[in-house]
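One protein chain omitted, others in place.
On to subunit A.
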Amino acid sequence: MISQIFILSTKGDHLIYKDFRGEESKDSINGFYEMVTALSGDQPPVVMSYKGLHFIHARQGGLYWVASTKTNPSPFTIIEFLNRLAALTKDYCGSLSEKSVRMNFALIYELLDEMVDFGYIQTTSTDILKNFIQTEAVSSKPFSLFDLSNVGLFGAETQQSKVAPSVAASRPIMSSRGEQGGKNEIFVDVIERLSVVIGSKGVLMKADIQGEIRIKCFLPTCSEMRIGLNEELSIGKSQLKGYSSAVRVDECRFHQAVKLDEFDTFRILKVCPSQGEQTVMQYQLCDELPCAPPFQLFPSVEKDYVNRVLIFLKLRCDLPPKSTALNVSITVPVPKGSTSMSQELSSPDQTAELQPKNKALLWEIPRFPGGAQLSALFKVDVPGLSSASLLEVGPVSMSFELPKQTCTGLQIRFLRLSPTQTGLSQRWVRYVTHSDSYTIRI
């Protein structure tokens, strides 16, 4: 099975190297790094062969997580294992970056020792591993509740309506041997990824939502947790739709450890979360968007004078008035050979720049309130402009984050922990929608 595992930074520094079977020497690392940096953009880098050895790697947190093997195993197993290794590292070290891996290399070696035996994957479950991991994690910056510099705030459905900064969830999980420092907290995230294509006349051509419910648990002991979803959640495609605006998903998949006996009737999930992060439920909704698409664009592209293209964009946000979209960035492809651009934006915190290398102009809006309409006028100079070049002002892509809302309408009604905890334990819930790919054709 797995012959070696190593972690490299983007520059090729050896961060971690573990050889399980003694079949290959350490030069394979250099061989891998040369191969991966020499690949052109269109060659798939995931699986590569080098002198009878196969490399399979994943990129996470800006690092290369590589497994090498001499046999021909299932790619899904190895890729899922590498992703799980990265997730465990993130749990134990707090964050996933080159710095945290460098500081915690002893912990990672210990993790690898316990997770893989002679190349066979033993376990990746945090519950079992925490009995064997002795090393404490070293975190790169001390966790402080007063660090409110991040814009993304948590919202919680507890009585006090407290709010915690988003870095609260990114601290290392405590080992069971450590002192009983740290609070008993549990963070539940409902994260949705939106993939939308809107045609040239504003018609919705494709809409997909992929969602996950993730739990990040800092409770030292496992206690059963009950998560209640919307009672009217219906699963599966059916021709009949009720009159109410019921929450619908096409299909959902659950983690192995989730008990579903109350799911059919009351839509309650029962799970004993282990320490660290795990995905409890994954669902998707295809070809349908229950809410309106969050953004609508009204573009107009014209030729102005001899060598100038006028792009006038009117962007309307169709979210409910109390919500905002954050970090909205809009990329508009421009004709080849564009040299410079002048812009008129409606407010000073927006920025726009022309990127000739990417043949696109980038417009960034940090905060976009719901119901608002923003417009911008761009004048792009293109020497040698022809009427056909206007066709190159192609599909507009957007990326944004919608905090505190889910497009499907999935809500967590309640979170109950069975009372075996001594002391208070706090429960935090967060809803976020990201844009996976939001394209508007002109």
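Just so it is clear, a contact is a pair of C-beta atoms (placed from the backbone, for glycine too) under 8 Å apart; a residue touches a chain by one contact, two chains touch by 3 or more; residues count from 1.
The rule is simple: contacts and distances are computed from a predicted model.
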| item | value |
| --- | --- |
| Name per UniProt, for the chain absent here [options: "AP complex subunit beta", "DNA polymerase delta subunit 2", "Transcription initiation factor TFIID subunit 8" or "Protein YIPF"] | "AP complex subunit beta" |
| Contacting the left-out chain in the complete assembly, out of A:75, A:202 or A:369 | A:75 |
| Per the touch definition above, residue among A:12, A:31 or A:45 touching the missing chain | A:45 |
| Touching residue (missing chain; options A:13, A:34 or A:251) | A:251 |
| Residue, one of A:206, A:379 or A:404, that touches the chain absent here | A:206 |
| Touching residues on subunit A - with respect to the absent chain | 21, 23, 40-49, 54, 56-59, 70-77, 79-83, 117, 120-125, 128, 193, 195, 197, 205-206, 208, 210, 212, 251, 253-256, 282, 284, 286-287, 331, 333, 336, 358-360, 386, 388-389, 391-392, 394-395, 397, 399, 436-439, 441 |
